[in-house]
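All protein chains but one are shown in place.
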Amino acid sequence: MKIDEKTNQAPVDNRESVTFGTDRNKDFSKEPLCLSGKDVTRIFQTGKTTTTAVDHVNFEFHKGELISIVGESGSGKTTLSKMLLGLLEPSSGEIFYRGEPRDISTGAKKRQYWKGIQAIFQDPFSSYNVFHKIDNVLLDCINMRGGRNLSKDEKFAMMTEACSFVNLKFAELTNKYPFELSGGQMQRLMIARIFLLKPEILLADEPTSMIDACSRATILDMLLNLRNETGMTVIFITHDIGLAYYISDSIYIMEHGKFVESGKAEEVILNPKAPYTKRLISDVPKIHEPWDLSTVG
Amino acid sequence: MAKKMLEVRQLTTKYITRHGEDVYSVDHVSLDIEEGKSLGIAGESGCGKSTLALSLMGYYFPPLHYTSGDIIVDGKNISGLDPDVVRKTVLGSDVAYIPQAAMNALNPTRKVGKFIEDVIRAHELPMDSKQIREMAEQRFALLGLPVEALDKYSVELSGGMRQRVVIAVSTILNPKVLIADEPSSALDVTSQKMVIKMMKDMMAQGLVKSMIFITHELPLLYNVTDDIMVMYAGQIVERGSAHEMVFDPIHPYSRGLMNSILVPEEGTRDVKLTAIPGTPPNLKHPPAGCRFADRCRYATNACKFNQMPIIDIGGGRQYRCGMSVEQLREVYASEN
Partner (left out) sequence: MKSTLRNIFHSPRFMVGFIIFMVMVLTVLIYPYFITRDPLVSLGKGFLEPGTYFSIYDANNASTYRMELPEATMNRLETSLPLADRQLILDFLKAKGADLSDLDTSNDKVGELIEAWTANYDEADVKASKYEGFTTQAKRRALARLNTKLSSSASSDVMTITRGDGEEATTSSISDTDYARVDQVANAITLPLGTDNFGRDTLTELVKATGVSLIIGLIAGSIATLLGLLVGLLAGYIGGIVDDILMFIANIFTVIPGFVLLILIYYSVGQESRGVVTCAVVIGLTSWVWTARSVRSQVISLRNRDHVNLSKLSGHSLFRIVTTDILPYIASYVVMAFILQVSSGILAEAQLSLLGLGPKTTDVPTLGLMMNWAKLFGAYTSSNAWWAYFPVILVIALTSFSLNLMNTGLDQVFNPTLRD
């Protein structure tokens, strides 16, 4: 950090804190449907054993909503997220996009769909092609948004803007490789990518689980800022029920491929109905209420 | 006053990198734990908490090297002992260490019972197979673990069960200090709770005389240990009782950490979640002054050049900052 010569004082960082632009208890059920599914199922078959990773799940995600899908490892949440992204076909059931059955049967239709839905993955270290410079990642987004013919300066300005949105300096990043950044910086750059793409839906698959708790707020804040700015729908996949409660409007609890409970965050967490949800909440250590250890054997 | 089980005085250890540079990951750390008490260590990844756990064993292997300081376990100084002596006479009986991936420590080709035999044999105790078996059965029964598990292979056990078995095996010689480095982070919440319950049982029954618990999950630490110590860049920045540390942190770094806690409880949706900008310093070239100064909102010019001593304010509370407790509390109050 540089020291200001005139005042002989270090510039004080603004504390980065999470700000929610929208009303925390807004009712999204009146908003138009964005993504919904009916009896979506995915079965994996290896040899003679079949595994039902996702089992007849139904969901309705509304425009602008922040939805959390909470589940432990092996609950099928990653499989579901791949199906939502169109990277994996459901074995049965149907996914609806803007109320219409989703058609991604051809390459062109897929590309069109992916203009509307984008993702941030859990592990920033495996999200980048290590052989490509950071500039490539961002240029790709500009090209995808039809900015292929923009001048070099315009592209540079766009990339600078995207980086400054996530508090990174593009001038310092240009010509660098992803592995020269820290995990937090990489994940912020992923958000910058979404900033350039401005998709209708963002699927965030455990974007903070590999990041230290104290940098987590930064990432969340940026995600929420981006959502406030673009009004996009965010599907947040996580195993951390505390985090899900904090950020989301609605929560879907997933166990063994099924949604066992869903609803508004306040309701699901403070007034759980399903035994699994109750257990999950009681098993998480808390700080205001006592943590009852007698519930386990 | 209760007996001190572990006393650490100015312990310094370093890593020697491939290029021969010294990295002091544990820098003049002093701490003590009384009998029957537990201490939690918190901090970001790379702050030296895992290295501290390794260093406290007194058993060093490259690239970690002992530099200076004392580790006194129940009156016996174990620092600077020959590694072979430490392995045979200290590990297991005085100090037990459980790493994060401990559940992978079980030998997949041996039944659990046989594995316990191997472990005991390595300590060269005068016991035959039958005695070891009896001891293991008693311990399993005491900790509420199914005795049948002794006749199973590790792959037949669930992750949570494996972790509990490993902890039971590591503490079978009733160590005076148990050092657990993220023992439950790789498990789902229910298994985590079972592991924690067993560890608390062991403390309550006196099977383990004192415990150091390391994790980055603060709500967990709050529920497990009596005291919490926050580390930053190889140094202790604050220590206090778990309740004080979570609800009334003094050091700006601890405060930053505590502000990042998220739990599914009523009211937590409305708190302000804050982050500490920046990343911890590279310990190859530690800052000249306060190590946190670069990320601290309250840092003055002097902070960057003056090393901060650790200040003991009584009641088991220590912190490392140039500002007084009153000054800090005043600043914090003005923000809310």
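As written, the chains take the letters A and B, and residue 1 is the first residue of each chain.
Here is the rule we use: contacts are C-beta pairs under 8 Å (C-beta built on N, C-alpha and C of every residue); 3 or more make two chains touch, one makes a residue touch a chain.
Remember, predicted model here, so these are calculated numbers, not experimental data.
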Task: Which displayed chains the unshown chain touches - done: A
Open item on the list: With the missing chain put back, one of A:Arg98, A:His132, A:Arg148 or A:Lys278 would touch it. Which one?
Closed with: A:His132
Task: Selected from A:Leu80, A:Cys141 or A:Ile251 as touching the chain missing from the view - done: A:Cys141
Task: Contact partner of the left-out chain, one of A:Val40, A:Ala53, A:Leu66 or A:Leu85 - done: A:Leu85
Open item on the list: Out of A:Phe28, A:Phe121, A:Tyr245 or A:Tyr276, which residue would touch the omitted chain in the full complex?
Closed with: A:Phe121
Open item on the list: To test your reading of the contact rule: which positions on subunit A touch the chain that is missing from view?
Closed with: 82, 85, 87, 107, 110-111, 114-115, 117-119, 121-123, 126-132, 140-141, 144
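Throughout what follows, only the chains that are shown with their structure count from here on.
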Task: CA centroid of subunit A to CA centroid of subunit B, Å - done: 32
Task: subunit A-facing residues of subunit B, complex - done: 44-45, 144, 188-190, 192-194, 196-197, 200, 216-220, 222-224, 246, 256-257, 259-270, 272-279, 293-295, 297, 299-301, 304
- [ ] Spell out the residues on subunit A that touch subunit B in their complex, using ranges where they run on.
- [x] 1, 3, 8-10, 12-13, 15-18, 24, 72-73, 167, 182, 184, 212-218, 220-221, 239-246, 265-266, 269-270, 279-281, 283-289, 291, 293, 295-297
